[in-house]
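For chain A:
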Amino acid sequence: MAITSEQNILKQVDGSATFQIDSTKVISSVTGPINVIRQRNEEPTSAFLSICVRPASGLPSTRESYLETKLKKIITPMINMEQYASTEIQIVVQILESGEREQFTCMELSCAVNSLYLALLNAGISLKASFLSSFCACKDGNIIVRPRMNELDFSTSHHVSVFSIVDGKSDELIYSDSLGKTTEDELFKVLDVISNDINKINESVRETILQGVVNDYIWKF
Partner candidate 1 sequence: MVLSVAESSYIYDSLTSSNSSRIDARKANQYRPLNANCGFLPNSNGSSRIYNADGIEIITSVKAKVVRTERIADLINVDIDIHGEKDNTTLCQQLTTLIKASIMDSFQFDLLKLTGKYYFQLFIDVSILYLPEDFSASSYTLYSLLSLISMNVYISLKSTKLPFLISSKDDFDVEEEPTFSDDWELSKFLIPQDSKNTFQPPLIFVVGTAGEKAIIDPSLEEEEILEHGICLTWSNSKVTTPIQSLTLSTNNTKALKLSLISEAIKLVKNVAPDVISALDTIASQESDDFNNGF
Partner candidate 2 sequence: MSEIDGHIQLKSTIFLPSELAQIAPDVTLNKYINAGYRPSLRRFNEFKPVIISKAGISRYDTSINGKAEEMNESTSVIGSSSVKCGETSAICMISAGIIEDDFEAVNDYRTRLDADIIVDNDKEEIENVLGGELLSENGCVYPVVEIAKGSTGPPGDEEVELGEKLFETLLHSGLINRDELKIDIGLKSIDENGDEVILKGEEANIQKKFSFVLYARIQVFGRTGPLFDQCYAALIKALKDTKLPDVYLNERESSLRTRTGKRNANVNIQTYDLVCDQVKYRELKLRNDRICWASTLGIVNVKEERHDEEGDAEMSESNHIGKTIILSDLEGEAEDNIMKRIIALSNGNDEFASITIERGTGERLTKDVIKKALKLSQVRASDMIKKL
Partner candidate 3 sequence: MSHQELLSPEGFRYDGRRCNEQRNFNLELNTHPHAADGSAICSMGNTKVLSLLRGPTDSNDSGLSLSVSIIQPPYAKSDRVQVSKNDRRFAELSLMVQRTLLQSIVQKAYPRTNINIKLTILSADGSILAACVNSATAALVDAGIALYDTVTAITVGIHDISPLIDCNAIEEIDLPYLTIGTISNSKINLLLMESKTPLDKLQKMINLGTEGCIQIRNQLDIAIRKSAIKH
């Protein structure tokens, strides 16, 4: 299952990145810190995150605004918000292609988190820790990491988790969302599996970041 990612593809924003797992592709952009656009959003002690998710096709609906809420919950604790007091960080997540049915959001959420991480890095926003996300589906006690559309359709439960990365290894659980019939044992197994998978994703993502640093190297000719 191919993972591809790329940083710094858009010129007008401060940071941007694409992230693709299989047939789900997401592009994110980060602009900021900038002055707060609407006065009432200004917060005196921390930054205001404006997150906007656009679907692959059609107009944004409640599904997208729920994704926005989830992303906000995941990202807010990862940014040093106090450092950007009374400013705004503008985030746009555009789903380019979605490899799941609209009843699911796990691939999109997971890719969005990963692309957003890269975009935040690219924009030079101060983060508390690195973080990455992956997802899996369970059926009859079997766990399938990064399932395809079919496998997801037939699963009894599916899980999305976000872990922080410390020393190149997944470290701490940041966020986890499980839907469908599941048990406590399954949850912990899933968390272990995802944590291992994130280590794999991390390898590929590190490449991208490295490449990004090389490309941005200021003194080149």
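Everything that follows uses one rule, which is that contacts are C-beta pairs under 8 Å (C-beta built on N, C-alpha and C of every residue); 3 or more make two chains touch, one makes a residue touch a chain; residues count from 1.
Inclusion criterion for the candidates: all candidates are chains of the complex that A comes from, given by their letters.
All of these numbers come straight from a predicted model, not from anything done at the bench.
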Item to complete: Counting any copy, say which of 1, 2 or 3 touches chain A in this complex.
Response: 2
Practice prompt. Name, in rising order, each residue of chain A that touches candidate 2 in their complex.
Written response: 62-63, 65-66, 69, 73, 76-77, 101, 103, 105, 150, 152-155, 157-158, 172-184, 187-188
